[in-house]
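Note that one protein chain is taken out, while the other chains of the complex remain in position.
We just call them A, B and C in the order they show up, numbering each chain from 1.
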Amino acid sequence: MTVNQTSVSLDDAQRVIAAGQAKATEIESPSNIAVVDAGGNLVAHVRMDGAWIASIDISINKAFTARALDVSTEDLAANAGPGEQFYGIHASNAGRIMIFTGGVPLRHNGQVVGAVGVSGGTGEQDKTVAEAAVAAL
Amino acid sequence: MTVNQTSVSLDDAQRVIAAGQAKATEIESPSNIAVVDAGGNLVAHVRMDGAWIASIDISINKAFTARALDVSTEDLAANAGPGEQFYGIHASNAGRIMIFTGGVPLRHNGQVVGAVGVSGGTGEQDKTVAEAAVAAL
Amino acid sequence: MTVNQTSVSLDDAQRVIAAGQAKATEIESPSNIAVVDAGGNLVAHVRMDGAWIASIDISINKAFTARALDVSTEDLAANAGPGEQFYGIHASNAGRIMIFTGGVPLRHNGQVVGAVGVSGGTGEQDKTVAEAAVAAL
Partner (left out) sequence: MTVNQTSVSLDDAQRVIAAGQAKATEIESPSNIAVVDAGGNLVAHVRMDGAWIASIDISINKAFTARALDVSTEDLAANAGPGEQFYGIHASNAGRIMIFTGGVPLRHNGQVVGAVGVSGGTGEQDKTVAEAAVAAL
């Protein structure tokens, strides 16, 4: 009766992070990059030299959010602003829900197996880095 | 001089949750469903297979909110957005106040005896599940 | 390269909780009983009528602890007192580590697939309930 859940390994997480890091270097956006597993728990994190301190927490929680709701934080953002159906969700989960761009689910055979979170630049930069990261899974 | 408080029992809570669960299955919206008692304290919770992890906290706190303010979180939402009279209330109570649809008070003989909170889908889906749950009290 | 993780389903969790509940009724120790999955996230919880309010949090966190460290909280307790090697661990994880009896890992084919947490009576009573719960997996 138990459930089978596929999840990222540390090797997966480090490969994903390395790809994000390469892209962040290329676009000159020093970033924090984090990967969580299928349970929403941190697998690996890096803060590139010069990246913001506040982005440690933000990157980890963008990854948490993307797995905890199986959605990119960019798509969540569209539903989480004033007047939208999920407005106020950022106050839940003890402040761990991030409602701006940079968190993206990691999928394997159609199943969410974890997520990546990037924080370090503009929304556009974080998205670019996250997409490069995800592509390396 | 003492106060008599009627409150849901565990049997009530489980009946309410089972009804919500049946509706959630019917509309294909895997949900977290929680019931709190008259004291706002959790009586029972279920996370259906495949339901979001973030919704554990959200369902419990939608139920808390609906009892703690004796209002549906949908009605609260109408008063909690920017410019409204309760704007900012989601930051109170250590982040336990949820201001979007899915939390509904449970009433018995006109008295609030607890509340149900549902989180798992769109606002519309959560409302549908919560209403089916409440009807089973 | 991904990892396969078996985890309890909601059906599993409810069967485990029902068995614990039956034992708690038998020994007259109204309890909170919680089950978490392989990711440490709550799957289901019940508070029996008359059970302590503080035990909501304690039962959930005993279950979390038993999965988060793959150990019974009773065995952890033996290493977490003054002078022991893990003394102070109760301050970690934002206060979610419970270091007294009542949290037990759920195993399937030798793998930890979740955990149960019981709080409601003496350590001995909680242990008795937890063992009955675990046996039902």
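The definition used in the following text is that a residue touches a chain if its C-beta (ideal position, glycine included) is under 8 Å from a C-beta of that chain, and two chains touch if they have at least 3 such contacts.
Treat the numbers as computed from the prediction; the structure is a model and nothing was measured.
The chain not shown here is in contact, across the full complex, with A, C.
The missing chain, though absent from the display, is touched by one residue of C:A18, C:I89 or C:A136; that residue is C:I89. Looking at C:H45, C:R67 or C:K127, the residue that reaches the missing chain in the full complex is C:R67.
By the touch rule set out above, chain C reaches the unshown chain at residues 3, 39-40, 65, 67-70, 82-83, 85-89, 91-97. Although one chain is not displayed, chain A still touches it through residues 9-10, 13-14, 39, 41-49, 53, 56.
One rule holds in what follows: only the chains that are shown with their structure count from here on.
If you average the Cα atoms of chain A and of chain B, the two centres end up 29 Å apart.
Averaging Cα coordinates per chain places chain B and chain C 25 Å apart. Shown for chain B are the residues in touch with two or more other chains, namely 49, 53.
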